[in-house]
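A short worksheet on the structure shown next.
== chain A ==
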Amino acid sequence: MTTDHIVKSFDEELNMLNDTIARMGGLVEAQLADSIQALTRRDAELAARVVSQDKRIDDLEHDIDSLSVRLLALRQPMAEDLRLVIVALKVSADLERIGDYAKNVAKRTGALAGSVPLDPVHTIRRMSALVMGMIKTVLDSYMEQDLDKARDVIVRDEEVDALHTSLFRELLTYMMEDARNITPCTHLLFIAKNIERVGDHATNIAENVEFLVSGTLPPGDRPKGDESSIVIVEPRTADTEGSE
Partner candidate 1 sequence: MTGQTAAAATEVVASPEEIREVKATAREVGVFYGETNALRNVNLDIRKNEVTALIGPSGCGKSTFLRCFNRMNDTIDGCRVVGGIMLDGDEILAPNVDVVHLRARVGMVFQKPNPFPKSIFDNVAYGPRIHGLASSRAELEEIVDSSLKRTGLWDEVKDRLHAPGTSLSGGQQQRLCIARAIAVQPEVILMDEPCSALDPIATARIEELIDEIRQHYTIVIVTHSMQQAARVSQQTAFFHLGDLVEKGDTEHIFTAPRDERTQSYITGRIG
Partner candidate 2 sequence: MIDMTRPEREPGAISKTVADRLKRRHAAERRFRLYGIGAIAAAMAILLTLFVTIVGSAYTAFVQTHVKLEVFFDPRKIDPEGTNSAEAIRGGDFGGIVKASLRNRFPEATGRRDKRHLYDIVSTGAAFDLRTMVLENPDLIGATRDLWLVAGDDVDMLVKGKMPRDVPETDRRLNDRQIAWVDALSADGDVEMRFNTRFFTAGDSREPELAGILGAAVGSFYTMLVTLVLAFPLGVATAVYLEEFAPKNRWTAVIEININNLAAVPSIVFGLLGLAVFLNVAGLPRSAPVVGGMVLALMTLPTIIIASRAALKAVPPSIREAALGMGASRIQTTFHHVAPLAMPGILSGTIIGMAQALGETAPLLMIGMVAFIVDIPGGPFDAATVLPVQVFLWADSPERAFTERTSAAIVVLLFFLVIMNAGAVLLRKKFERRW
């Protein structure tokens, strides 16, 4: 990707930075997929593995941090290279957060293992499939410096947000129907929130990719589809419309 610098070792270091991001991205994708699988299959063992694997993501982030600082201090990158290093720093932070959310989902899976399976889990699976698609696309867009893919991700986040809002209503309704559902639903609420946040981080990465490629930051307010913060569900009228 970065080639032809007059100083060859500069190329090598930039490539190493990219490789580390790619490895971290791959790991994060796998962690998220595993955590969702553990949730749907109620697999406590897999969940535990996801929790233990998070350390590797943290290590990679640390690697990227030190490599970036080194590059900034010793190479004084300019223009494209400067953007690459800055974006690598920010993307690694986003990826690390995504890893944390995956770990969080996996932890809650353990708590859910004892309760009855609930229908909203399927909505969560649908939502996470969407989010994982976003992550894959955004990582591709980063590696390929593809502006279209990055913009696509930003648009797709609205869908995730909308799904999250409806899931929120759904879970509230479940909780109102039966007080025993409150514990698992609360956990699911948090899981849903986590996955929604993963989508936000994917969007962040997409924005960084846009900065990386075009050199301009995207306009400040991005489309928001998450209305869960203003959702009010009345106990009597337990409608579940909009669960698309």
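Selection rule: all candidates are chains of the complex that A comes from, given by their letters.
Definition applied: a contact is a pair of C-beta atoms (placed from the backbone, for glycine too) under 8 Å apart; a residue touches a chain by one contact, two chains touch by 3 or more; residues count from 1.
Predicted model only: the values in this text are computed from it and were never measured.
S.K.: Pick out the one candidate among 1 or 2 that is in contact with chain A within this complex.
M.R.: Answer for chain A among the listed options: 1.
S.K.: Which stretch or stretches of chain A touch candidate 1 in the complex?
M.R.: 4-7, 10, 76-83, 214-216
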